[in-house]
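Worksheet: the structure to be examined is printed underneath.
Complex shown without one protein chain; remaining protein chains in place.
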Amino acid sequence: MSEKIAPFHLAILIYMIQSGVTLYKLPRMLAVNFGTNGWIMVLIVSFVAGINIFLISLVNRFRKGESVFEIMEGLIPRKVMAPFYILLALIWSIFALLVGKDYILITQVLTFQNSSLLLLYSIVLILAFYLVVKDIYTISKTTTIFFFLTIWMTFLLIYHIPYSSIMRLTPFIFKEGTHSIRGLIEVYTAFLGFEIVLFLFPYIDQKKPKWFLSVYVGHIITTVVYTLTCIVSFMYFSFEQLKLISFPVLNLISYVEIELIERIESLVFNLFLMKILITVVMYLWAAKLLLHRGMPSMNEKWLAPILILVAFFITLRVDVVYELAPWLLIFGFAAAGIAIGLPVLLLFVLWVRRLGRRRRHG
Amino acid sequence: MGVNRMKGRTTKLLHKLKELKQEAVEKDHSASFQKKVTENFSGCDDLVQRTFPELNITIIYFLHMVNENLLEMDLLAPIYHASDETSLPFLKRSNFHKTDDEKKVIHGILNGEAAVFHWDRAYLINISGPKHREIQPSETETTITGPHEGFVESSEINLSMIRRRVKSPHLKMNEIPVGEVSKGSVFVLHIKGIANDEVVGDMINRIEKIEIDAVYDAHMLTQLIEDQPNALFPQFMLRERPDAIAAALVEGKIVIVVDGSPSVIISPSSFFDFFQTGDDYYQRWITGTATRLLRFGAFIITIGFTALYVSVTTFQYEMIPQSLLTTLAGSRSKVPFNPLYEALIMEITLEFLREAGARLPTKVGQTIGIVGGIVIGQAAVQAGITSNVLIIVVASSAITSFVVPSYVMSASIRLARFGLILLAGLLGNLGIVIGVILLVIHLSSLTSAGAPYLAPLSPFFRKDWVDFLLRAPYSLMKTRPALPRTSNKKRKQ
Partner (left out) sequence: MDRRIMIGGLLAILMLAGCNDQKVIEDLAIISMMSFDQTDDPTGDLKVTASFPNLTSETSNEEQIIETIANSKKEAEDLLSSKTKQQVVNGQIHSVILGERFARNGVKSVISSMERDQEIGSQVKVVVADREGTEIIRTEVVPDIGSYIDKMLKTESDKFTIPETDIYHFSRDYYDDGIDPIAPLFSKQNGRIVLVGTALFRNDRYVDHLDLIQSKILMLLLKKVERSELTIKMAQEEEIRNVHFDYVTSHRNIDVYKKGREVDHIKIIVKMRGSVLEDTGEESISSAKEIHQLEQLVARHIKHKAEDIIEILKENQTDSLGLGQYIRQSLSYEEWTELDKERLIETVPVSVEIDVTIKDTGMSQ
């Protein structure tokens, strides 16, 4: 099908890409890095990400219908850009696979302590492959269904309200945190995913002039979900306790007990695979586009497998928690840099080209 | 003076000779035309050939394809009443069609018409009336409220039932022959002005492209024109009830009638169409909505309940509520198999029972059903082959699978259920989620006549939600659904 993505689906897609495993670790991350009432940082970082999205919207405004590739190649020829594309594709592929591995590691801790990480991980990769080779319209349709199947989890928070207390927030703001740059990056990576919009431009149904707003809508949904979860975490757990719990959200879910249903955290966490899958798939999809543009001679069928296999082997050795964390940090930093740098670069290129045009037209 | 008279007589003689020659040639010609036609039918002992030499007429028809009354009244009676061979006024009647085309004559005879050969000309008269089943309620599609008429195998009757319900000149019908050997007829109907012309053209194209010996049933035709024939789920809905077909036409859908089949194809169909019945629309909207929600709940249970059982007893024992723990573990402790095998054995046994029940004549079939259901289940538990909780689970799955109205769809769902059970046994809850993911990806990529299969959920068509999970009051159903891609969006035009 070659139809275009409607704005409604775009919003959902953005939310699903952004929403990742970081959510499960986020409250603790905030408590350790920013101290008491650390959840406020979610709002602040979200605002910064919003500015980032604004930059992208500017790119959209000035691009005059061109795709990202066309913008760049208007100034720099394709052959020169090619290595840059390939590098970007590689970084994003590795990042995607690391995200997937992160999820599987937690699944292992939870249910499959004795199973091979590699095998479980490969299953996720195969699922990602199955989806990424389909066209973007199908991917967005799948994402919408995944959204409906997972959004109800947020409402589980209602269960925790009777046990939460504002007292536990303490009146102190940002005390006893490490206040490190690393912390900021980690929180920022929780919001990454919107930069994929740059590559989605040609595939979106742009009949309504305000379609870009749906990117903001997706981002707002993500922010709301994160903020609610973090506030409730800070009110439910005491501060020091929160610093010790590796995956506070997992604990939150496991405390839900309604009549016959208890300990649903394994089911809920496994459903989360859907969100992870979309994150992985969309980064891979963008990487696929980049690779295709950088190496047009390669048969399209091989693009996805190559990316996945290369990234797989690069990250092969990283399979324990304390090794994965620094890798994620580095690549998260890289991805954040790309998310900020790419729109800035594109705007710069657009500006330069406009100058060139003006000069030519006297 | 004698010469002139001679000339005149000679001319007359010459004329007469010419006439006679012409007659002879014509007789020859007609005889050969007739021969050419009848040659095709050599060996067909059921072909009747009657000659009336005094009228110079031969009639040819298939004995079992014609309606006896029509034969008597429209064909034989005029023949008996005809005086001589020169004036055969009945041949000029409107129901006699003159033709020179050999193929047409053959085709006509095959269709139950009678061919009348008079000299060089052939006439076809439609007196077809082969025996067929009377209009009865459909066996596979029943409603409690609503009309009970069901389609039969004769396309004429089916088409008449449809035309009766949609009395509009805009209801167009294209007849397409399908089947190299059988030359069956397939009729494509749509309402011009509502249906999307491109889609209509596409459908007709697909049918014309079919290369096969014969098509016996609409279900067979469906598989030949589907968008994705290798998919797990059917893409076109088949219904046996004229009111459903009329409703589909009015929504802008295309309907395909296959001669010889009591099922009619609706294209395009969405996944959720397979969960609708006529009753939904004929009852009050609140009850209709409740029934629909019930059906979706049944869908979830039938596809996932057994898988959940397997997953919980194999991997996730902590999910079992305390009160059930002792019963569950106790009954499972007697079973020598893994929960996965136990569940698969029970499910396969149930499938055996189902198939067997479908093949047996009704009287015996009912007994087997009861025997199978109660006795075998009970005995299995006591013999220690399964646990009693599993019997409940499998029975619920089976019962809820019958809530799905479409048989083809429920067969697909059954396959999916087995897949989920297997995945649950191998990877627990993660396996179930993986199975669901695979299903969702598969379903999302399916199209029906080019339209997305999971609409209005997946491409989100807000206005269609009035007839999706819920069934809203008719006052709220203002626009036609998006699936058929009609340009005529508002209803009532």
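We just call them A and B in the order they show up, numbering each chain from 1.
In this text, a residue touches a chain if its C-beta (ideal position, glycine included) is under 8 Å from a C-beta of that chain, and two chains touch if they have at least 3 such contacts.
Keep in mind the model is a prediction, meaning the values are calculated, not measured.
Within the whole complex, the absent chain has one touching residue among A:Leu43, A:Leu87 or A:Ile126, and that is A:Ile126.
Although one chain is not drawn, the whole complex shows that of B:Phe315, B:Tyr453 or B:Phe468 it is B:Phe315 that touches it.
Of A:Val109, A:Leu316 or A:Val344, it is A:Val109 that touches the chain left out of the display. Checked against the full complex, the candidates B:Asn4, B:Ser42, B:Ser94 or B:Asn230 give a single residue touching the omitted chain, namely B:Asn230.
In the full complex, chain A contacts the hidden chain through residues 109-116, 119-120, 122-123, 126, 129-130, 133, 167-168, 170-172, 175, 237-241, 244-245, 251, 254-255, 257, 262-263. One chain of the complex is left out; on chain B, the residues touching it are 230, 312-318, 320, 322, 325-326, 328-330, 332-335, 338-339, 422-423, 426-428, 430-431.
The criterion applied here is as follows: only the chains that are shown with their structure count from here on.
The centroid of the Cα atoms in chain A and the matching centroid in chain B are 48 Å apart. The touching residues of chain A, when paired with chain B in their complex, are 1, 3, 6, 8-9, 107, 111-112, 120, 123, 127, 130-131, 134, 138, 141-142, 144-146, 148-149, 260-264, 266-267, 270-271, 273-274, 277. Across the complex, chain A is touched by residues 315-316, 318-319, 321, 427-430, 432-434, 436-438, 440-441, 443-445, 447, 450, 452, 454, 457-460 of chain B.
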